[in-house]
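Missing here: one protein chain of the complex. Every other protein chain is in place.
Right after this comes chain A.
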Amino acid sequence: MSGATPIPPRAERWRNRAAAAAVIAYALITLLPILWIVQTGFKTPPDSIAYPPKLLAEPSLEGYVNLFTTRSRQTPEYIAALPPADGWVDRLVRSRNMVVAGPSKFGQRFVNSLVIGFGSTVLAVFLGTLAAYGFSRFKVPLKDDLLFFILSTRMMPPIAVAIPIFLMYRSLGLTDTHLGMILLYTAVNISLAVWLLKGFIDEIPREYEEAALIDGYSRLAAFRKVVLPQAATGIAATAIFCLIFAWNEYAFAVLLTSGEAQTLPPFIPFIIGEGGQDWPAVAAGTTLFLVPIVVFTVILRKHLLRGITFGAVRR
């Protein structure tokens, strides 16, 4: 790893350039829809449905304003009779012959998604780490059968049990609650967490814990001070996978939430219904929806790069 990289021969240099070009092209193709969404969020509604599509439109925050507010349509005379507009949001809304009626539910739904997504991720990773450590280190009766059982919960599409879960949640009063959604996503994610983390913990030599045990630490302290720091890579990778699942989950969210605990995936499509086809507002909501996952992944990317190879290059 040390020293300057040697200058590759000509053929290899061209091969590298071709590879880089292919990667850039691929990245552009996959990113194009996302770029389009982000750009649409900054268009005015007429620009967003213009044909042929406008590649460069005058940027506007109307989509974001519409996303965060509810508005009511008024006659121009009514608007003219109002006291002067208070700030740019009011001016923008009035220019469309509307007034701000109040905040939309987007903020609250966003918080729901954060609470449920991160809550279930923390819980799944916490339980998964403990279970994986147990399976990795101790003689567990029927270990292989238990591990297979845990994996088998993943073999059927979760939506296949939608009806039983719906009935169960209704009688338990968990429908449309944060707790219910957190428990559900944790249950789905935990098999992934156990299996992924067991692989990572298996790779940590036992000698580290044994050394800590001999140095006078309890099993729990050894786990906390020696195993956890070394499993950080695996825990980060697992957390990202769990979060992405819980964040994006749509089917159960539609089925089990409607108000109080509704998450963003079922909410975003409803934005379009409020006052015509408001594509910029939908695009703005989608853009904001992407932000937490991007931030979380960027924060953990150092671990993810190593973790995503499932420990293959740790040594």
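Here, a contact is a pair of C-beta atoms (placed from the backbone, for glycine too) under 8 Å apart; a residue touches a chain by one contact, two chains touch by 3 or more; residues count from 1.
By definition in this document, contacts and distances are computed from a predicted model.
Chemist: UniProt protein name for the omitted subunit, picking from "Monovalent cation/H+ antiporter subunit D family protein", "Spore germination protein", "Cytochrome C oxidase subunit IV family protein" or "ABC transporter ATP-binding protein"?
Modeler: In UniProt, the chain that is not shown appears as "ABC transporter ATP-binding protein".
Chemist: Going by the contact rule already stated, which one of A:Gly107, A:Pro205 or A:Gly259 would touch the omitted chain in the full complex?
Modeler: A:Pro205
Chemist: Looking at the full complex, which residue from A:Ala11, A:Leu142, A:Met155 or A:Ile214 touches the chain that isn't shown here?
Modeler: Considering the complete complex, A:Ile214 is the one touching the chain left out.
Chemist: For the chain left out of this view, which of A:Thr177, A:Gln230 or A:Thr297 touches it?
Modeler: The missing chain is touched by A:Gln230.
Chemist: Touching residues of chain A against the unshown chain: what are they?
Modeler: Counting only chain A, the missing chain is touched by 205, 207-208, 210-218, 221, 225-226, 229-230.
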